[in-house]
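Shown here: the complex without one of its protein chains, the others still in place.
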Amino acid sequence: MNKIAGVLIIILALVIGILPQFTDCQSQGKELTLTTGKTVPMKCHWTAIAEIGMAVPLIAQGIMLFLSKRKETRLALSVTNIILGIFVVLFPTWLIGVCANNMMLCNNLMKPTLILCGALVIVIGLITFIMAYRKVESVA
Amino acid sequence: MNFTRLALRSITGNSFRSWVVVLCAMLVAGLALATSLILRGAENSLRLTIDRLGADIIVVPQGAETKVESALLMSTPASIWMPDNVVGEIASVPGVAVVSPQLYLSSLENASCCSVSSMFLVAYDPATDFTIEPWLEKKIGSRLSLGEAVGGMHVFVPLGEENIKIYGYLISLKANLEPTGTGLDQTMFFTFETARDIARLSPTLAVKPLEIPLNSISAALVRVTPGVDPHEVALEIFRKVSGVTPLESPNLFLSYRKQMTGLLHSNLIVLGITWGLSLVLIGLVFSMAANERRRELGVLRALGATRDFVLRSLLMEAGILALIGGGVGVVLTTFVVILFRTRIIQSLSLPFIFPSILSLLVQVVAGLALALLSVALAALVPAYRISYQDPANAMRE
Partner (left out) sequence: MIVLDNITKDYVLTKESIVKAVKGVSLEIQRGEFVVVTGRSGSGKTTILNLMAGLTRPTSGRVLLDGVDLWSLSDKKQSWLRSQKFSFVFQFPSLIPTLTVMENIVLPVIFNKDHWNSDAASQRAGELLKMVGLEEKRTVYPRQLSAGQQQRIVIARALMNHPEVILADEPTSDLDEQTEGEIVDLFTQIHREEHVTIVMVTHTSQLAAYGTRSITMAMGEIVN
């Protein structure tokens, strides 16, 4: 079960890290033009960058969950997975955000995908936590 | 120790079988719910749009029916024109109570003079309008003045600005209409006076001027006299007024309805295939499990279990797995449809509005019931066979 959870976390992490790079407005050739005439990326681009920062530790977490045999290690990994999952959801919704126009790809594809992946990471984290907690309790 | 606990232990002790059944139940429930949500959502949306339009008949230039439907449903800007004298002709048809002309316009695509791109714009005649103005009176207690507009749910003033710029013209957004799940949610409504003002100033303010053909309108909304059959009135309009097509409200969006029917049929086929395959797979898995557990079930019979007990115990295991799988399936599907509804609308080119809580609950229960029924059906034959087997035979090698 933990091996399956580890693999799932890795797959989700890859989606979290890679998908935004192809669905933010920067990748669609859209940028914000300031009054000075300078162009800067829209905030969905910064969300995409931030999600790489979540994806990389999640991949490491997934690998460790796959390999770990100790229940206490799995407990700790589960907690950090849940926290990372929460941040995956927070970046596109609150911490940074995406474009407000719901016709844009970052709003109608990137954001919901990140929310879904983040939620799945949280759920997997909760399941592995409960399983590890019960094993630790029964041994005690 | 009780009946339920025995079933639960058996489930946790046979994880491969349990996972297969859970996944099948998830698939069946999820697919059924997705189909019903999307199609009911589209149907609700169409109905809301028709209600929003408020017209019994919409008269459009002949040949422009599809363009008008696309404009209203998917906010695909339409440029359609007919002479404005048709208004008088329509008004003279017996049974017509009110005729209100409208202009269909579009903002420029990615232009610096517009703060929105390719937005569908509808200009109405406040003197005759019977849809926007009454709503405005109720919502904000006043009518629209020059330079003011009301927008669908998804129309908003860009961040950091106070107005929406159309052809370089600053529009003040007074209110947002309730959602319909259609293109009307991305449509802006203002008066004829504002539209003409925009057109007048656009050559200097915009990168490309807004051109409104002289003495032309795009569509005329008709309300019939109470008690009169709108169909008869539509026929009269068709006979008496040349160059136009009257679209009766119930028949509006026929092409989308056809599309929905097509989508329903193909979804039902996919659902049917998935259901059939799931039944076979679950039946196989249960057969295998029942065979593996022959001895165990024979022992239960020896301990005093009736045939009925063994059958009920196996069906309960199936039921628990179905509920788990079905539950996860419906929750996941609901979540995905909520998150990705805009994407679904764009991909299917169909309108969509999320159903009421009650309607959602009914559909969720239906999805769960289908999962439960499927798993129970599939497990019934192997469960029946094993429960009616001679216990001594069951326990032989």
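Order as written gives the chain letters A and B; numbering starts at 1 within each chain.
The rule we apply is simple: contacts are C-beta pairs under 8 Å (C-beta built on N, C-alpha and C of every residue); 3 or more make two chains touch, one makes a residue touch a chain.
These numbers come from a predicted model, not from an experiment.
Asker: Shown chains touched by the missing chain?
Answerer: Result: the unshown chain touches B.
Asker: Tell me which residue among B:214, B:303 or B:357 touches the hidden chain in the full complex.
Answerer: Per the contact definition at the top, the residue touching the missing chain is B:303.
Asker: Which chain B residues would touch the chain omitted from the figure, given the whole complex?
Answerer: 1-3, 5-6, 9-10, 12-14, 295-296, 298-309, 390-393, 395
By our rule, only the chains that are shown with their structure count from here on.
Asker: How far is the middle of chain A from the middle of chain B, if each middle is the mean of its Cα atoms, in Å?
Answerer: 29
Asker: What residues of chain B sit close enough to touch chain A in their complex?
Answerer: It is residues 15, 154, 156, 159, 186, 335-336, 339-340, 342-343, 346 of chain B that touch chain A.
Asker: For a test of understanding, state which residues of chain A touch chain B in their complex under the given definition.
Answerer: 1, 100-103, 107-109, 112-113, 115-116, 119
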